[in-house]
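For this depiction, one protein chain was excluded, whereas all remaining protein chains were kept in their positions.
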Amino acid sequence: MDTRPTFYQEITNMMYATHGDPISTCIQCGTCSGTCPVVEFMDHTPRDLIGMIRADLKDEVLASNTYWYCASCFHCNVRCPAHIDIADLMYTLKRYSIWKNQYPEGLIGPTFAETFVKMILSGGRSYEPVLAPAYIFNYGLQGFLNEALTATGLLLKGRIPVLPPRIKRLDNFRRMVGHIIPASNLVGEAK
Amino acid sequence: MATPKKLLIIDDDPDFVDGIKTILRKAQYEVDVAYNPKDGFKALETGQYDLLLLDIMMGRGAEGIMVARKMRKDTRLREIPVLIITGIREQIAFLFPGEQVHPRFVAVDELVEKPIEPTLLLEKVEALLKEAKVKKAKAT
Partner (left out) sequence: MKAYAYFPGCSLEKMALSYHQSALECARRLDLEFQELDDWNCCGTTAYFAIDQLLSYTLSARNLALAEKKKLDMVTPCAGCYKNAYFTNVTLKRDADLAEHINEALKEDDLHYAGTNQVYHLLEVFCNDVGVQEIKKRVTQSLNSLRVAPYYGCQIVRPRKDHEEVENPRYFEDLIAATGATPVEYQLKMRCCGGSLLITSRKAAFSMARNLLQNAMDNGAAVIATACPMCQVNLECYQQQINQEFGARFSVPILYFTQLLGLALGASPKELGFGSELVSASAVLAQIRNKETSTTQSPYIRHATS
């Protein structure tokens, strides 16, 4: 019971709760890659990636942008003849690389995910302007100007809130989250 | 030395497990490892362990906390001392830099941060085992 797990087993271990050993049934048919609407932007197709995991190519998998480009559209999921939850695999890989603090530089995905979680914890609801700095930083001046034009348009149409929304029972909410994320600043007591 | 104490590690990080397993075995403990919480809980139920070393972030999130909570509800497993081991690499630190991990809502016996000094690890383990022994003696 204490044989060191391979990379493939590590991923399987992370997915144990949802599906046991989900990728062992892959027949490498490529339906996922043929279905994926983002595949042209990925450095490895979903099929490749599954093959790479099974071959324990850890470094290559961690260097890949594939799972950060996954839009979670679940199109591959519903077509996979082996019924593999491929989107869940992509989430698992995101989580693995965040936990290992090992992801390709310049990827905005991890920063965004992090910002998003922090935002929800502060008010209980989502607030678009908080997310803005993440992409302004990433898309440069032209991107910023374009974004500002779109944002101004939305603002003029009254579609961007001025103040961050907050739920009423925020203290309860934060204590609730404290049961799930055991961080001392969430439980409302002095450190 | 009498019969060696039996320890269980539940942690999904093979590198970390390799490290502490070696330290603990050198100190004459008998060590088993489970690399996911499900196998871990099964092991707890079937094996007779004297102490559990438990990671927090596994699987879908802080599943270590789920394991600890379930243990505390189980009359047979309730008495096993739990040493939580958590690391800066993990999500809590990632989300709340500088914030201490604190499973305040679950009774665990001790908490240490990764990376852990071998001597400190052994001290904590020994202390917890001693404490459990005293408790048991009082109870009987």
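By letter and in written order, the chains are A and B; residue numbering begins at 1 in each of them.
Methods note: a residue touches a chain if its C-beta (ideal position, glycine included) is under 8 Å from a C-beta of that chain, and two chains touch if they have at least 3 such contacts.
For clarity, every value in this text was computed on a predicted model and none was experimentally measured.
Of the options A:I23, A:I53 or A:I98, the residue whose C-beta touches the omitted chain is A:I98. Considering the complete assembly, subunit A touches the hidden chain via residues 17, 37-38, 40-41, 68-69, 71-75, 77-78, 85, 87, 91, 94-95, 98, 107-110, 112-114, 116-117, 120, 124-128, 131, 134-135, 139, 143, 146, 149-150, 153-154, 157-161, 165, 167-169, 172-173, 175-181. Although one chain is not displayed, its contacts with subunit B can still be listed: residues 60-63, 65-66, 69-70, 91, 95, 105.
The criterion applied here is as follows: only the chains that are shown with their structure count from here on.
Averaged C-alpha coordinates put the centre of subunit A at 29 Å from the centre of subunit B. Subunit B makes touch with subunit A in their complex at residues 12, 14, 17-18, 21, 31-39, 43, 56-63, 65, 89-92, 94-96, 99-106. Subunit A contributes residues 1-2, 4-5, 9-10, 13-18, 98-101, 114, 117-118, 178-185, 187, 189, 191 to its touches with subunit B in the complex.
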